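See structure below.
Every protein chain but one is kept in place in this view of the complex.
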Amino acid sequence: MREATRCGWLLALAVCAPCLWAVQPAPERAKIPGGTFATILPPADKVKLATVRAFAIDRRTVSNADFARFVLDHPEWRRDRVARVFADPGYLQHWSSPTGAGKSIDAQPVTQVSWFAAKAYCEARGARLPSWYEWEFVAAASESVPDARADPQWRQSILDWYARPATAGLPAAGSTRPNFYGVRDVHGIVWEWVLDLGSMMVSADNREQGDPDLKRFCGTGALTMEEKENYAMLMRVATLSSMQASYTSSTMGFRCAVGPDPAP
Amino acid sequence: MRRLAGWLSLLLVCTALNTTLGAEPPAQYPPTSIYQLEAALTDQDGGLHGLDVYRGHPVLITMFYASCPASCPLIIDTLRATEKDLTAAQRADLRVLMISIDPERDTPAALKSLAGTRRIDTTRWTLARTDAASVRTIAALLNLQYRKLPNGEYNHSTVIALLTPQGEIETRSSKLGTADAALLARMRN
Partner (left out) sequence: MKKWLVLVAAATVLTACGDRKPAVVVPASVDTGGSRHGDFGPPQGEPVMAVLTSPPHVPPATGRSAPAKVIVELEVQEVEREIAEGVKYTFWTFGGTVPGSFIRVRQGDTVEFHLKNHPSSKMPHNIDLHGVTGPGGGAASTFTAPGHRTQFTFKALNQGLYVYHCATAPVGMHVANGMYGLILVEPPQGLSHVDHEYYVMQGDFYTVGKYREKGHQAFDMQKAIDENPTYVLFNGAETALTGPNALKAQTGESVRMFVGNGGPNLVSSFHLIGEIFDKVQYEGGTHFQENVQTTLIPAGGAVTVEFHTEVPGNYVLVDHSIFRAFNKGALAILEVSGGPRLEIYSGKQVDESYLSEKVGDLAPVSVAVAASAAGTLTKEQQIQAGAVLFKGTCSTCHQEDGKGLPNVFPPLAGSDFLLADSKRAIGIVLNGLTGPVTVNGNTFTSVMPPMSQLNDDAIANILTYALNSWGNSGGQVTTKQVQAVRATTKRPEGAAH
């Protein structure tokens, strides 16, 4: 009788396991202290500094395997069932099946996911996407200092990623060296979604600075990008501003954050 | 034997649970319909609705905020100008949904006040507010950009989208001040 009970429990566990996925280990998080810093996207015309409150952020990007677990539990996010309004036709196209990426790429950062899908993943884990300022704050760090943005060598090392041909395969998520905050994969792997994608009001013609066309953007107009020598960051802003929320791309991934809701 | 039956039924229940948990949502709306987003809207009279409050009608949908100094008053004028160019029958069928990007300040009372000041016909127009997360998602669906400024004002782009009765975006316009001819052409079809 006890044998049957044990077998039964095991059976039930096996069947119910997918329901329990939420307690499986997800990427660990690093605590990031709050702070004020000079941002590449100043909040307003004369305001150059942004403030970030203390939060926690995933130490690595979300992997294909992570996302597969999410899709298993939320089949409405399978590529053959997702609403087209939430993800374009490129969504998860690189996966071998609608429910799994395939062993060879399981460990790689997940790409070909839309902003809506990334957001849903984070929400399912009781988290959210990081805001641009939170991301920029973490990304300013090198391995040894919290703000390496003025270091030309650091900038060049980031630009070196752009020189790598697009066809070279992605390394495993979490395989790069941690930065000052213990966060990996921030540079040189994939672009990452941010929560306030709709706030990156940069003119599509990036050469327009301080656009005075009030009718287009009620208020002060398109954002002026500061720190024009910091090309690595400029390119990240340009990339994010070229994407719409339903777009997917082979170089856009994401990670999650937890903390007080950043300004809308 | 009874225990086996018990375990089997547990198995069945678990399986059923799994299936229903992962069940496809009822296929109400076409794949490109924005009504697939579940959002809780509160209108100027305090009534609760989903984003699909006006399903079955063509809808002009936009986002604004009540204390907007510059373009938002113009949005209302633009919407009115667009309406005017329709036939009476088309106008009667059309609905207008304006969602606030400033849910903190735009309470139903504030929206009601605005509706009164601008003499908005609330039988066919709705001024609504929702939670910050839904604001973000609806803006993303409309490809509308907005940003809160340190002084509490908002920077935002102008988007007036025409929705089909099933909630698909037929076309989008950024034109402010006068009715967009391209938008009108689609509405007349």
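Note that the chains are named A and B in the order they appear, and that numbering of residues resets to 1 at the start of each chain.
Here is the rule we use: contacts are C-beta pairs under 8 Å (C-beta built on N, C-alpha and C of every residue); 3 or more make two chains touch, one makes a residue touch a chain.
What you see is a predicted model, and the numbers here were worked out from it, not measured in a lab.
In the entire assembly, the chain absent from the figure touches the shown chains A. If you put the hidden chain back, the residue from A:Ala65, A:Met235 or A:Val258 that touches it is A:Met235.
Touch with the chain that is not drawn comes from one residue among A:Glu123, A:Glu143 or A:Asp160, which is A:Asp160.
Residues of subunit A that touch the chain left out of view are 90, 152, 155-156, 159-167, 191, 203-208, 225, 228-229, 231, 234-235, 237-239, 241-244, 247-251.
As a convention for this text, only the chains that are shown with their structure count from here on.
On subunit B, the positions that touch subunit A within their shared complex are 3-4, 6-7, 10-11, 14-15, 17-18, 21-25, 31-34, 36-37, 68, 70-72, 74, 101, 132, 135-137, 139-141, 143-151, 153-158, 168, 174, 176-177.
Contact residues of subunit A toward subunit B in the complex are 1, 4-5, 8, 11-12, 15-16, 18-19, 43-44, 47, 72-76, 81, 83-86, 115-116, 119, 195-201, 214-221, 223, 244-246, 261, 263-264.
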